[in-house]
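Removed from the display is one protein chain of the complex; every other protein chain stays in position.
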Amino acid sequence: MNQRRYGLMFLTLWLVGAVCSDSLPRTEAGFRIPTTHPEFTFPRDHGSHPEFLIEWWYITGHLRNADNQRYGFQATFFRYAMTPYGPETFAPFGTNQLFMAHMALSDIDGNQFYHEERLNRDGWDAKADTDDLDLRNGNWTLRRTDGETMELRAGIRADIEFEFQLQPLQPKVFFGKDSVSRKGADPSACSWYITFPRLGVSGTLRQDGKNIPVTGEAWMDHEISSSQLGHEQVGWDWLSVRMADESELMVYILRDVAGNPDPHSTLVWIDPAGQLHAVGSDQFEWSESGSWTSPDTGATYPIDVRLKGVRPDGSPFDFAVKPLMRNQELVGELGGISYWEGACDIYENDQPVGEAYMELTGYSESLEDNL
Amino acid sequence: MSTLIGIQSVLLHLKRFSWRHVLKAPATTCALLAVVALGVAVFFSVRLSSRAAVSGFQLFTQSISGGSDFVVTGPGNAVPVDRLPELRNVLDPLPLHLLPMVEGTATLPGTGKAADDFDAVQVPILGIDLLAARNLAYARDRTQYQTFETTTSDQIRIGVANEVHITELIAKRLQVKPGDFIDAVLGDQLLHLNVASVLITDEFQAGKNEALLVMDLPALQSLLGQEQHVDRVEVVIPEGNQTAALRQAVTDRLNKLNAAQWIWSTTESQRDSAQTMTAAFRLNLTILSALSVLVGIYLILQAMEAAVVRRRSEIGILLSMGYEPKWIRAAWLMESLLLGITGSALGLLLGWALAQLAVRGVAQTVNALYVSTTAEAASWNSGEALMAFGIGVAATVIAGLLPARDAASTQPIQVIRQEGHNGGIYLLDAPWLGFVLLAVGGLFSRMPALDLSPGVRLPVGGYLAALTWLIGAAVLSANLLRFIPGLFKRAAIRGAVWRVAVSQFRQPSGRQKLTVAGLVVAVGMAAGMEILTHSFERTVSGWIHQSLKADLFVAVKGIENASNRNKISEATWRKLIDDPKVERAEVGHFFPIELRGLPTMLMGIRSTQPWSDEKLIWAEKPVKPVQLDRPLDDGCTPALISESFAVRYQMGRGDELEVPTPAGNQSVRVLGVYADYGNERGALLMDGALAARWFNDLRAVNLAATLRPGADPDQVREQWTAEHPGLAIRTNRALREEVLKIFHQTFAVTHALKIIGIAVAFSGLALALFSLLMDRRQELVTLRELGFQRRDIMAAVTLEGLLLSLIGLVAGLLLSLALGYLLIYVINKQSFGWTLAYAVPAIGLAVLSVGVLLAAALTSLGIGRWAARLKAEEHE
Partner (left out) sequence: MTKINSTSPDNVLCTVSQVYKSYGSQSVLNGVDFEIHEGEQVALMGPSGSGKSTLLNCLSGIDRPDQGSIEIGGLEITSASAAELAEMRRGTVSTVFQFFHLLPTLSAFENIELSLQLIGVSPRDRRSRVEELLEAVQLSSHADAFPETLSGGERQRVAIARALAHRPRLLLADEPTGSLDTQTGDSILQLLSQLAGQFNIAMVLVTHSVDAARICQRTIHMRDGKIG
């Protein structure tokens, strides 16, 4: 990668030393830290929380067309605050928030991986509503239509366009003890983590000028925090699985410089009723069984994974995570962060048992300085 | 067998004759090559430089966005920022990058030595969302980034005022690096800007030669005082397999926009419109250069003929030995071809070099008249090169082949004896043809202009009339030569030198006729141009005298550039007109508008005292005194239009038109047409307060102040300049001088062409005399045998040349009076819409005449010297 061109986070953030009058916990810079037992109100809390430094809405899913050809997709809207106060007045070319977004499509049968990255300031062409889910970044939008149904409209360059309706098939869940998901020893390294573990997807994918009706299932995270990683952490591995038996699994490993998992790494089972069962890093085993080296960035990603542990009912599991395509790397040209995120299948005893999306970060550069 | 021998003979000819002549007379060969090269060079350089001058237009925005596909703007070239989401919504969810842009002009102070900072540099400054621009990295193919790049990415910061990114060219010129500060005038303020980065220009389409400043959009908006709007939005379609379909989809969506609020065009059509604007000008240049090529071809013809003449006896001997005429023709074809190719190739090099010099002049003209152009160097253009090369080679071949054909097909004995040959063109022998051509030209001059495309009127009739008159005058003047002996009868009786010189015209040779024709064309063109410029200058001076009556004129620095967008803030102009020393003042608001697809401008005048029209010169006078600030009974807004506007839109007094403004379409009625020599796009003049309301912009472009009696303009000027360093404040006298300076810039190219034309004509004279005397070698020997001394021969030759030139001069001057009429009343009026008063520049023409005769005397003297030394033995 050409460092000169695509240097990391090229924006110098002009952080105003905040003096806060309320008693809410804040970071040194003045951003709020997620507190336990939050009293969420929806749809307001599906919207933006500008008093926090970082926020994202993150959808990954598997799709099939009428011929049963498979696709994976990822749609991510990020928000970074540049000042700890929410925008009081609208500015068409604002400097309060930065909005980054990633779109990716894995055409499994065509063995093509499409992705695009975007970074905009808050203003006329990029925004996140604070009252409801209504996000825009250029022509990419994600908004709540009615109930908890959402609509995603996006595309990748002039190659791909998609328009999906997302309908929760299971209730949303809140990860973490007392609804605070811890990411490190530092008390500020935590988030509010709201997830729709199973969304029904239907809509149209436009590729090569043809409209392709698709259906499938997706996972959506909405995470709100002011600090995601501890100082020693260089990245994370994350996996979400929708099991064929209608339960779900989410696991994340926070890695330190030496590659060891942080004690705050977690594996969570979600049963069809939305009951969570979380275990710490000592209760499961994540191991690499194969890797792939990116021709673009030179980074080597451990994309073949074995995950072992015990189910909530006490029975052991031994999963093989198998990527549907090798190259599902998002090369970061604007933010400078490159990572692998792709559609995978879960096998147990050589039988497919679920659909998954796996994210592997921090293999090309350290994330700690960037977030 | 015969064919083989023929081929061998042609090759033999090239080796034993053509090449030996080159070796034997290198100077002659060089002169011949130089003539061909010069002809080609003139044409090539004019074409290249005019192309470069126009192509510099707006390329700088291209280099930032990597080339947008559509440009969207609104009435008055403004898009209110609160309407931007509307544009996005119309286009959703098409994957488009929308880049709002603000464009200004920054004046980088010059040396400061001149009182008015005339050496200051005008640089476009572009406001663009620095973040959004970087997203284009994905819109463009990864192998060819054309996006906004800096050496290190952390040099890009948003939300910072007074930070600027500069191109390498500026960095070099100002000797600055990131971290340094530069001074620049923007709007009416002098700013201290921090250089954040030097843009990596090697990735720019337009190369390294662009002077450009870039700022974060909101920062520039606030500096320019236009937070409420951007100038335009560029629409970029990302690359991918659906690009073509997207382009169509965008067109469909944009067509849904409310046409009263939005104006959109494709980037190509934008560039086309810039080219349209300057089309008339470039056409003028091309025609001028075509005329110079005509003169160049004439010169080549003369030179090649001279070369054939010198070798006619050689041709005769070869024929007598059994060379076939077609071998001779083929050999000369080859020789001319080689000469043409070599000469034209040299001409391309020379022309390219000349273009580098000429481009500044041409760019200046384009800048002053039309659009901002950043052309600094004329780049090589293969198409133009091919054309110039083709013309050069063809002209040389024809010029060489015609006389050689003639020699090869004449009876060899005549060729050997130099009989029956006097060169020249037989057309010139028919005086009736001259009269016919003059009459036809008269008819052409009555033709109306041809409408090529909206806004481009081509005075075809005018150009045809000029051409026919030129040829007609050439034919007639050629036939004037035979009157010389009669005119100079007395002188011929008195002296032998006179007798010899005058007797040459008893039966004027074709070559003499051709020479005089060339001179007539050159003098006619040059003097005609002189008449045009002089009439222009006189008219403009009169106009200035009438219209510039105030004591002080205030504008933002660099406003003399036609596309400068800087304005004076409301606070500033209000402060100035409230100065107790000001008796009355007029404030001008300026808004570019687009009417019927053509850019023009709306001028609003705000006056502290009731406005009066006494300063205007009328082309169509209003029926009663105009009061601009009162709506008419029918509800229309009263307005005046400039002559160019009237011609451009074919409008006149009493007409009503709809003006698109951000406040909706407005009905305006034309009460009169006034003369304005300031611009070619035309202007609509109306009440300033109302115009400012329509466009929601209270900034002014200029201000004219009449001071109270007793106030010293120079003193007030100094005081105001100190308070507002960003303003250019000129006294009445300084402004007049500057207007004239701009005017002269406009004609910079014309002067150069004039001189080239004359120079070529005299090279023609020299060659003609040379050939004439070569023909008459035997006669010269006889004269010497009769007791003529060298200086007598010199005198006779000089006299002959002078007499030839005199006829050329007189006929040329007469022709120029007619051409002047054509240029002023037909060509200029039809293409620019300016009425000028015909004025004959007595001094200018006298200088030209003396120059022509002096050049003739020197040329003939040089040839005479050579002739006096010509030996009889050179007969062989």
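The first chain written gets the first letter, and so on, giving A and B; residue counts start at 1 in each chain.
FYI, a residue touches a chain if its C-beta (ideal position, glycine included) is under 8 Å from a C-beta of that chain, and two chains touch if they have at least 3 such contacts.
Nothing here was measured: the structure is a model prediction, and the numbers come from that model.
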Legend entry - Partners of the unshown chain among those that are drawn: B
Legend entry - Touching the absent chain when the full complex is considered, from B:F43, B:Y298, B:Y323 or B:F553: B:Y323
Inset, instruction - Consider the whole complex, including the chain that is not shown, and state which of B:K24, B:R446, B:R490 or B:K624 touches that chain. - result: B:K24
Legend entry - Candidates B:R16, B:K172, B:H545 or B:R790 - the one touching the absent chain: B:R16
Inset, instruction - Considering the whole complex rather than only what is displayed, give the residues of chain B touching the chain that is not shown. - result: 1-2, 4-5, 8-9, 12, 16-17, 20-21, 24, 313-314, 316-326, 409, 411-413, 416, 873, 875-876
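The definition used in the following text is that only the chains that are shown with their structure count from here on.
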Legend entry - Whole-Å gap separating chain A and chain B, where each centre is the average of the chain's CA atoms: 61
Inset, instruction - Within their complex, state which residues of chain B touch chain A. - result: 81-82, 84-85, 88, 91-98, 100, 129, 131-132, 134-135, 137-139, 149, 151-154, 156-160, 216-218, 221, 237-243, 245-246
Legend entry - Contact set on chain A toward chain B in their complex: 4-7, 10-12, 14, 82, 91-93, 95, 98, 116-121, 124-125, 138-141, 153-161, 163, 206, 208-209, 333-334
